Structures are given as C-alpha cells and as structure tokens.
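With one protein chain held back, the other chains of the complex are shown just where they sit.
Here is subunit A:
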Amino acid sequence: MASTDSTTVAKDGSDLAGLEAGLDALETRQTGRTPFRQTFTEKILPPVIAVALVLAVWQALVSFKVVDDPTKLPAPSDVWDVVHTAWLQGELLGYIWTSVSRGLLGFCFALLIGTPLGLLVARVKFVRAAIGPILSGLQSLPSVAWVPPAVIWLGLNNSMMYAVILLGAVPSIANGLVSGVDQVPPLFLRAGRTLGATGLKGTWHIVLPAALPGYVAGLKQGWAFSWRSLMAAEIIASFPDLGVGLGQLLENGRNASDMAMVFEAIFLILIVGIAIDLLIFSPLERWVLRSRGLLVKS
C-alpha cells in the first residue's frame, strides 16, 4: 500500500492537480449580468411604447370627438390636471399613504399568520387533511365577499379593513408555502438526513430554504390579494372619518359624477399596485431565483 517511489507519486500528484485545474477552467461557464443597454431595449422600452400608444389612441378619441362626452371619457390631459392639482394641494400623497400603509400593515399581519399556518398544513398530516382543502378553496373566494360580514362584525373602521386584507391574503401566503414545501426535492431531504438534519433542524436548515421560491411566489400573490381586498373594502365602506384612501377617492369621484377623478383613482390604484410589486416582490423573487441559478436568461 505504502508508496515505494515517492517521487513518482509526487509527480502523479502535481499532474493530477494540473489536469484538474484545466478541466475546471474548461467546464466552468462564465455568467455575467446583462448590460443596462440591453435591459433597456429588451425590457423597459416595449412597455413604455405600449403605454404611450394607449395614451395616444385615448387622446385621439377625445380630440377627434369620436367620444364627445367628458362625463363618459375625459381627456388624458384632464385626468393629468386632476392628479396635478391634488399634488399641488398636497392631497395626492395623503391618498396614497392612507391606502399603502393599510395595505402593507395588513400584509405584514397576514405574513405573521399565514407563515406558521402554511408550515403547519405542510408538515402535519392531520392538519393538512383537515384544513388543506378549505385553505385552497378560500383562494378562489373573491375577498370582496368578506366586506359585508366584516362590516357587521367590526363596524366601519380600520380593523374591518385589516380583517378583509387578512382573509384575502392569508390563504395565498399559506398555500404558497405549502406548495413550496411539497416541491422540495426528496433528494435534499435524504441528503439532509444523512448530515443529521432531522426534525426541527431539518425544517429550519433544509425544508424552509428549499421551499423559499414557492413561498415568495405565495407572498407575491398574497400582496396582489391584499391590495385588491383593501380597495374593495375602501370602496364599499367609505366613511369620512376613516381618512381618504384610493378606494374612497374612487367612490367620491362616482358620487360627484366626476369622471376625471374616477380615472385618477383607477390609475393611482393600478400604479401603486404595480410599484409595490416592482419595488419589493419582483426583486425579492429575482434574488431568490438568481442565487439558485434558476433564473433562465431568455
């Protein structure tokens, strides 16, 4: 067994090291980030053009009097004026902040409830059998259906808004975590067990990180549901003492038959929803996927 000729072994050793270094160099793929210019022309420019086109068609409809009724279709410039005035009067940020703070706070509560609930459903057989189907069924219930009971239970106040957000977002978050856990490759669990990660250690070191992509997808959907439920709650339960959020703004516009204000509210709701997704959830999702090499460049 012992080497009779140490020089040949040493030579063999360094040969092997060199060979291996060569193989490693040949087989490693260089991955870099795409240059900004490419991102700009491929990702940013197309949607900007699409939005510009929609605005142009809209303006044309009004300018060429195809639709000649400002109570039905105000010009984009009229809507812009309303937004601009609200900004100058310092009300715009107030509307947005009222809704966004409600939405994000409600979402955080939903996170605190949905995460342990999802983990429980995913890991405990009895709990899964008992409430798993209900949880996925609840996802298809439009959360606006919760507004009337929430008003009766809690009255016209902020708690009622939070209740509606919770009922909308918790099932999505919990279900996202459940499907994330279900998709953990069994190989990881086996590898974890041979390393000694069983029970709670296994959950913490293997199952949760492996389930992260599904969980983040659930969070993203949970936010969309939170935002939608909140708008429904604000529209139905508009009450002056609650402060004017974007939903109330929309309802106020309808009551005043002010179509420009209605459009203003709709755009703000849309833009805020997209902005939160683009600023928080999409980067989070991209980071999770990229660090695992799951983000395929197209």
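One rule holds for everything that comes next: contacts are C-beta pairs under 8 Å (C-beta built on N, C-alpha and C of every residue); 3 or more make two chains touch, one makes a residue touch a chain; residues count from 1.
Everything below uses one rule, namely that contacts and distances are computed from a predicted model.
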item: Which of "Vitamin K-dependent gamma-carboxylase", "Nitric oxide reductase NorE protein", "Heterotetrameric sarcosine oxidase delta subunit" or "ABC transporter ATP-binding protein" matches, in UniProt, the chain that is not displayed; value: "ABC transporter ATP-binding protein"
item: Residue of A:197, A:235, A:249 or A:269 in touch with the missing chain, whole complex considered; value: A:197
item: Residue in contact with the excluded chain [from A:28, A:71, A:89 or A:257]; value: A:28
item: Residue of A:94, A:209 or A:243 touching the missing chain in the full complex; value: A:209
item: Residue in contact with the excluded chain [from A:19, A:60, A:134 or A:275]; value: A:19
item: Touch list for subunit A against the chain that is not drawn; value: 1, 9, 12-13, 16-17, 19-21, 23-24, 27-29, 31, 187-188, 190-191, 193-197, 201, 205-206, 209-210, 212, 291-294
